[in-house]
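Of the protein chains in this complex, all but one are displayed in their positions.
We call the chains A and B, going by the order they appear; numbering starts again at 1 in every chain.
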Amino acid sequence: MSLRPEYTGVASATIPGENIESNDSDGEQMFKAEIKSETLKGLVNVISTLIDEVKFTIDQDGMVLKAVDPAHVAMIELKVGAKAFESYSASNTEIGLDLDKVKTVLKLAGPGDTISMEQDEGNGRLVFRIGKITRSMNLVDTSSMNDPKVPQLSLSTKVRVVVDQLQKGIRAAESISDHIALKANSKYFELSCEGDTDDANLKLEEGDYEELIASSEVCSLFPLDYFSNLIKAIPSGTMITVELDNDYPVKLVFGLSNDEVKVEYFLAPRIESD
Amino acid sequence: MSLRPEYTGVASATIPGENIESNDSDGEQMFKAEIKSETLKGLVNVISTLIDEVKFTIDQDGMVLKAVDPAHVAMIELKVGAKAFESYSASNTEIGLDLDKVKTVLKLAGPGDTISMEQDEGNGRLVFRIGKITRSMNLVDTSSMNDPKVPQLSLSTKVRVVVDQLQKGIRAAESISDHIALKANSKYFELSCEGDTDDANLKLEEGDYEELIASSEVCSLFPLDYFSNLIKAIPSGTMITVELDNDYPVKLVFGLSNDEVKVEYFLAPRIESD
Partner (left out) sequence: MSLRPEYTGVASATIPGENIESNDSDGEQMFKAEIKSETLKGLVNVISTLIDEVKFTIDQDGMVLKAVDPAHVAMIELKVGAKAFESYSASNTEIGLDLDKVKTVLKLAGPGDTISMEQDEGNGRLVFRIGKITRSMNLVDTSSMNDPKVPQLSLSTKVRVVVDQLQKGIRAAESISDHIALKANSKYFELSCEGDTDDANLKLEEGDYEELIASSEVCSLFPLDYFSNLIKAIPSGTMITVELDNDYPVKLVFGLSNDEVKVEYFLAPRIESD
């Protein structure tokens, strides 16, 4: 059995985005933006289910994060377009952040508050401002953070469902087993968990999901903690696409903040050895 | 001093209910029912103040539970009539349940949700269904769980009072002593607690209780934790009857879910040795 069929390969660090040609010619790096506290909180909550210290690769169109967790079991790619911000102004740069510290900043903001962020190039800091409060923190060194290569998977089965349904299934599965099975065929999509003395099961049939595309029956087993932490971090009401195949990673695709933030998440299957 | 004047005697296991003659002749055991989550939660909360693994004795009229706690200090008899359920269908059977697991099922239900339960005779399981969630668990072996003999006590004093009054008295008594005194005479009913440096006291006089029948003054001392855990588990607004005598167990009688569930609870007194 192997928990790591994927993600160990790391792409050479490249600058993402379609606007490489528009790099500032003076070489000065810059990032200054304002964002609703809810938007920042939403994306921090999702990323921090996987990893605490992260690198955002920034250009004039927005920020991109690609990261694997320390155990190389899951991968996230998150794209925050410039429109997700209240105001946005950036040249090509990178910022490394400790998300635990960003969470303490988020606690200072009330609902509806706008948080301003500005890279302080001189001393390698990011400065947050919320109302009359200024909070600055050292940037994390990103030199050893290479972007993982996002897998190109062609998975046979796809279901679109409101995340609340999956959240119910996960709560039923807790304390029964360390693993959760995702199963789909043309009739239903099922989350199930089998323990020594207990079983739990959520079966979604037509009417419970928005779309189900399945040619044959597929089933894979995943670590419950990763799946559960992610699904719980997604705001209620979010539509999520689950792509699945036999003994392949599951691919979860969803948007945050009216789809201005786009997330792809891959989770490696547990494969039973013979 | 003895904390165990009662309950050590155990009656030979008998089938309760008035309908023994109507046993299904084919010998097949069966239990299938639907119940409001609030009703199931209410009775689980009360029972689990005493014991975690329990046996329900079931017939076509409902379920009965008789249990003592591991230290033989308290006893509960709980009768759940068929009308306490949304639907009910059963032959004579027994089911053994781990209430901690039933609590995890209850957490999956929202207010107003109906929980269906069905005995899976083939593999000794109980299957719960809440909406699209199926949760099944192994039944607990009941072969060593004998029904305790419910004491027939004739106690001289009786007070009927809303449980909220007792809950207030208990909160005042906490952290003062390990024991609580229940005292009554024709004028008042009193809960009191004496510590080395602190006292607490709740005195209920006419108007504070619904009924008080007392021929002479009686007083007994009880372990505060048992009394407190039970009283706190009873829903606010419940009318409770407290029957009392000098150095006798206290008998508490109350109903749950509009009296469809009937509970008798006996708690042994602490008797000071000379």
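Here is the rule we go by: a contact is a pair of C-beta atoms (placed from the backbone, for glycine too) under 8 Å apart; a residue touches a chain by one contact, two chains touch by 3 or more.
Computed from a prediction, not measured in an experiment: that's the story for all the values here.
> Among B:D120, B:D208 or B:D225, which residue is in contact with the omitted chain in the full complex?
B:D208
> Just to verify: which one of B:K32, B:K83 or B:R171 makes contact with the chain not shown?
Final answer for the missing-chain contact: B:R171.
> Just name the one of B:N123, B:S144 or B:T197 that touches the chain not displayed here.
The missing chain is touched by B:T197.
> Tell me which stretches of chain B touch the chain missing from the display.
165, 168-169, 171-172, 174-175, 197-204, 208
> Since one chain isn't shown, list which residues of chain A touch it in the complete complex.
Missing-chain contacts on chain A: residues 101, 104, 107-108, 131-138.
As a convention for this text, only the chains that are shown with their structure count from here on.
> Can you check how far apart chain A and chain B are, centre to centre, with Cα atoms defining each centre and the answer in Å?
About 48 Å, centre to centre.
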